[in-house]
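These notes concern the structure reproduced below.
In this view, the complex is presented without one of its protein chains, the others remaining in place.
For chain A:
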Amino acid sequence: MGGHFRLLLQVAFRNLFTSKINLLIGGIIFLGTLLVVVGGALLDSMDSAMSRSIIGSVAGHIQVYSDESKDELGLFGQMGGEPDLAAVDDFSRIKPVLEKHPNVKTVVPMGTSGALITSGNTVDLTLARLRDLYKKRAESGETPGLRENIDSLKAHVRQMVALMEEEMAKSSVLLSDTARSPEEKEALARARSDAFWSAFESDPFGSLEFLENRIAPQIPDGDMLYLRYAGTDLDRFQSTFDRMELVDGQPVPKGQRGMLLSKFFYEQYLKLKTARRLDLIQQELELNKKTIARDPQLQRWVKENQTQTREIVFQLDPIKTRLAVERLQKVLGSQEPKLDKLLSAFFATDDANFDTRYKQFYAELAPLLELYRLRLGDSLTITAFTKSGYVQSVNVKVYGTYQFKGLEKSALAGALNLMDLMSFRDLYGYLTADKKEELAELQKQSGVKAVSREDAESALFGEDSGNTLVAEATPGLINDQDTLHGAMDSLRRDDLTKRVYSQSEIEQGVVLSAAVILKDPEKLQQTLAELKQSATDAGLKLRVVSWQQAAGIIGQFVLLAKLVLYAAVFIIFVVVLVIINNAMMMATLQRVREVGTMRAIGAQRGFVLGMVLVETLLLGLVFGAGGMLLGSGIMAALGSAGIPAGNEALYFFFSGPRLYPSLSAGNLIAAFIIVMVVSAISTLYPAFLATRVSPLQAMQTDE
């Protein structure tokens, strides 16, 4: 038997390099192995990069949320807004149940939601600041510093009114005069008059109301912005999720209310639009090697910077306007006195001057401007529709900006801003028992009869309704003063920003979900099942899901990407299988004479079968090893150099600007097994055919 096998091997080795067809098959196996090794390793590296992105940013390994939820959890949002989740009434009840499990390292409370925030227009914002100063003066008297601030803002407002009148004069040339009503013109003329400004101090609040109601609405440039936020225990979040890093500012002090805005969001939506466009152009030129001359998007940005200068012009008070004019004149070597014309000339950038202008903008103009609509350290007013349907507003101080490493450029992940749990709960508006009781009492006092919509008309207007269209009312004397007095014990905003919450205060209350970090992520599935069981045992109605499911839309995206890659590899294998099969058929047919001769001198069918199979397996072994070797080489090279992420989506998949793939023994073993199995399968039929060859048949075959 040993000699038998040696003979087979000898034949196989002899044929290995002499037969052209064998070389072809070898080549295919070589390439196939290379593909499996490289593709498999890349796929695995990407998979682990993506899961690291998601697990390390917000999801953790496991997410837990209420089983009474209508939708499934989607930490990165879902199509059509936030998923509808039922609240977990008290986080401190579910936390110990989860933490009891030996594989659970940390549990982080969470909740995501969103709100539209309004910025108000430029004039509105300036007037609001002026109003605040006058309020301060009314409360605690005037100081020289306050006076200076007031005067500077007043000058700024006057400047804005002057600009508006200029714009009006310009637009009335272009449009007909009807675009503005006579009342608007009249108001503008009054706000321009010296009489108005000299009388300003005698009734500042009256004057302000005139400006707020008659002047500010004339420039409709207020923005609505969708703000997506996750409320969480910020301290714990920061120490748990390693992908999260602070970019600017400082972390929210322990136990305090506050927010960290996503760097992506802050840059994209809160930065001065002109500056943002300059940044984007710079990035496209630098990173993606585009040119203004050829790229229409860049040309559009340049154009917008030239034409949309109002945001800058309105921002500057008279002193800063003078400075800006001087600096631009110097930079451009121009004598033009008008700021808007200077700006338009300054922003006329092309590939040659862009770098210089970009630097000049940040060196000369930016110091005069508010680059961001919201400075770090300022408060952001967030108004949200609460779960119970009413509107709730909260001021939250923005301490800094953060990003998830590897997700910096992902618009979905970048839309998530972090907020403390207390502010989140206020905005979520969970009704406590006290509040519910108060509402029920009000409802009872009202005596409103429930009327179903369908028969509302007959119930309200019918003979038995008891309603009449004519009745005498008793003259009412409504005492609003007493009612309002003492009712104002709603949350005081000053107290809220200063208060420090204890850990138990933070943990006792509503959350929407909780992230669970495991000690051993390998045991994810097992822990998932066990946590589910212990929640049921504890009488908690909880849904326990993996990070991939919890990531919602992004999780599905990851799954889809993986499926596509696997499908591609599978298709390639099917093709390889067919090619090898065909090549083997040809090889067998070519050797009909040889096989026939062998059979004639006494070779059994089994010997012929073995001969063909061993030959293929040897082919697989030799060329497969070659492919693996080259594949390992390629992976090693890629692993040290990294694959650059060419676009935004790849940043996410690569978990950073470059993917550093690695090759595992598993990849090699899988490739080896796949190659051998595929070779064997593709040879079976040709080998079977070869055994059917009879010596007679072989003799009859023409050479």
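Here, contacts are C-beta pairs under 8 Å (C-beta built on N, C-alpha and C of every residue); 3 or more make two chains touch, one makes a residue touch a chain; residues count from 1.
Basically, contacts and distances are computed from a predicted model.
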Undepicted complex member, UniProt protein name, chosen from "LrgB family protein", "Aspartyl/glutamyl-tRNA(Asn/Gln) amidotransferase subunit C", "Outer membrane lipoprotein-sorting protein" or "Type I-B CRISPR-associated protein Cas5b" = "Outer membrane lipoprotein-sorting protein"
Across A:171, A:193 or A:458, the one contacting the chain not displayed is A:458
Of the candidates A:205, A:226 or A:570, the residue in contact with the absent chain is A:205
Which listed residue (A:79, A:195 or A:478) would be found touching the missing chain in the intact complex?
-> A:478
Check the options A:385, A:573 or A:660 and report the residue that touches the missing chain.
-> A:385
Residues from chain A at the interface with the omitted partner, ascending = 118, 120, 124, 128, 131, 135, 205-206, 209, 212-214, 216-217, 222, 381, 383, 385, 387-395, 431, 435-436, 438-439, 442-443, 446, 448, 451, 453, 456-458, 460-463, 465, 467-478, 480, 483-484, 487-491, 493
